[in-house]
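Some chains have been omitted; the remaining ones sit where they do in the full complex.
Order as written gives the chain letters A and B; numbering starts at 1 within each chain.
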Amino acid sequence: MKIVMAIIKPFKLDEVRDALTSIGVQGLTVTEVKGYGRQKGHTEIYRGAEYAVSFLPKIKIEVAVDTKQVDKVIGAITGAAKTGQIGDGKIFVFNLENAVRIRTGETDAAAL
Amino acid sequence: MTLKKSSRAGLLALAFGILLGLFLSVASFDASYAQAPAAAPAEPAAAPAAPPPACDATAKPPVLEKCTPNSGDTAWMLTSMAIVLMMTLPGLALFYGGMVRKKNVGDTVMTSFAITCLISILWLFFTYSLAFRGGTPFIGGLDRAFLQGILSDISKGIGNPNPLAPTIPETVYSMFQLTFAIITAALVAGSFAERMKFSAMLWFIGLWAIFVYSPIAHWVWGPDGVFNSTNDAAWVKVLDFAGGTVVHVNSGTAGLMAALMVGKRKDTGPAHNMVLTLIGASLLWVGWFGFNAGSAVSAGIQAGMAMTVTHLATATAGFTWMIVEWIMRGKPTVIGICSGAVAGLVAITPASGFVGPMGAFCIGVAAGIVCYWGCTGFKRMFGYDDALDVFGVHALGGAAGALLTGVFAVSEYGGTAGLIEGNAGQVLNQAIGIGCVFVYDVVVTLIILKIVDVVIGLRVPSEVEREGLDLALHGETVQ
């Protein structure tokens, strides 16, 4: 199994979720994060005070999926999250060694 | 550690202050009861000789014995005191609190609250007496220290009102004026927000209220004040209906000095919650009717006119700032329209008893433009870090308003003609008043700040500043 972790623009969340459910993903976990990257944020100069908004609000999505599904998942996320503008975000894939569903104790793929 | 030490220093000193107060209180009790008997015989002694003169506030000098307050005027002034207090708590606290970072909002709002408490205690002790009782043209006397004598004959159902407020009890006038002293001090604190020690703040503000606010208030509003336009013996007759110079130029100037002395913030960021700022600006607006219309010290035509021009100038300034900002930065902001409204309130304050609706409109437009520039171009030009723009909004706005009062004053409204009625001299008078307040304020404020800095230090250590004053100084955070 793998964990696919994607950093996307906040207002894309609903579209990405729909794309994922449409390919049969049953669940996912979302975290509000702040991102720093090429998309350099803007410098506000308000009321004389100049400050750089270097961290931009982003959404992190974590999905545990069966290994063979990974490419479909990456495709779905890329498709839905892409605006073509800088700051669209990243997708990272890790290896998931074990998964357990707390309610039932089921493990591995059955737990997803 | 530094922090710990300094706090301890501060709190011990403060504890001392309060104990002093307690002691004095007891003292004054004795005093008041000592004098009670003394006063008693006087009455009957006088009685047989001749009936005491009837109350006549218009006579010169006014006869103010045995006056029964006007219930309508008193009702309005009681209300005004309450809503002017609301301007500071929670109004100003939130206006300021919303503009700082989340890690400092608690310290910022608590600053307004603690200042309210501190200034009130000093007022009871002696600052009311120093500011509003007759004495010299520069400072009042101490005959109302501990407010003694202020309530001397309630039981007879009559009062001896203050000549400045002939139709209401002096208690109400004193409390009304206290709310002005409170907000003036609280305004200053916006300039050094997010970096001054809480203990240093209390010492600075307390000393400033005694050595800067009290004399300046006496100059302009004291019965024998050197700038009091109703004092025939005044050196220069300055029009300041509700505090353009006393409150705004004064607080703004002190704020600038404090910002310079305490230095720039290590890190800055956008306003953390503009909704709080909007609540604050709204309550300032609402309460300001007590501030300006209340300064008529009666519920009549002048109060009505003051309320009218106050509202119109505020609305105009808020709208103007929004438009200017929209043109200059491409977006109208919540902070912007709120700042504009406050700028309008500031600018109309000295004018509110003297100008008419269209004069108010012009003052509003001017305030919106001048203060926008004061918070952006002007400030960048000099590069000081006045965190919440006390100087840009209050000093510049107050000065603009005071000058324009000399321009738009209409004699049939407030008794004095302005430039538009051909009296150019009034503009000069206004300028002199502003200048004197500015100079005195700069000098004395710097001295006070220096002393506090040397004794306990003005600024928090940088790790405290990074972590946020809420957690470091107060052990609290907003979740």
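In this section, a residue touches a chain if its C-beta (ideal position, glycine included) is under 8 Å from a C-beta of that chain, and two chains touch if they have at least 3 such contacts.
The shown structure was predicted, so the numbers you read here are calculated from the model rather than taken from an experiment.
When all chains in the structure file are tallied, the complex works out to A x3, B x3.
Simple rule for what comes next: only the chains that are shown with their structure count from here on.
Centre-to-centre separation of subunit A and subunit B, using mean CA positions: 53 Å. Note for the complex: subunit A touches subunit B at residues 44-51, 53. Considering their complex, residues 267-270, 333, 335, 339, 375-376, 379-380, 385-389, 392 of subunit B touch subunit A.
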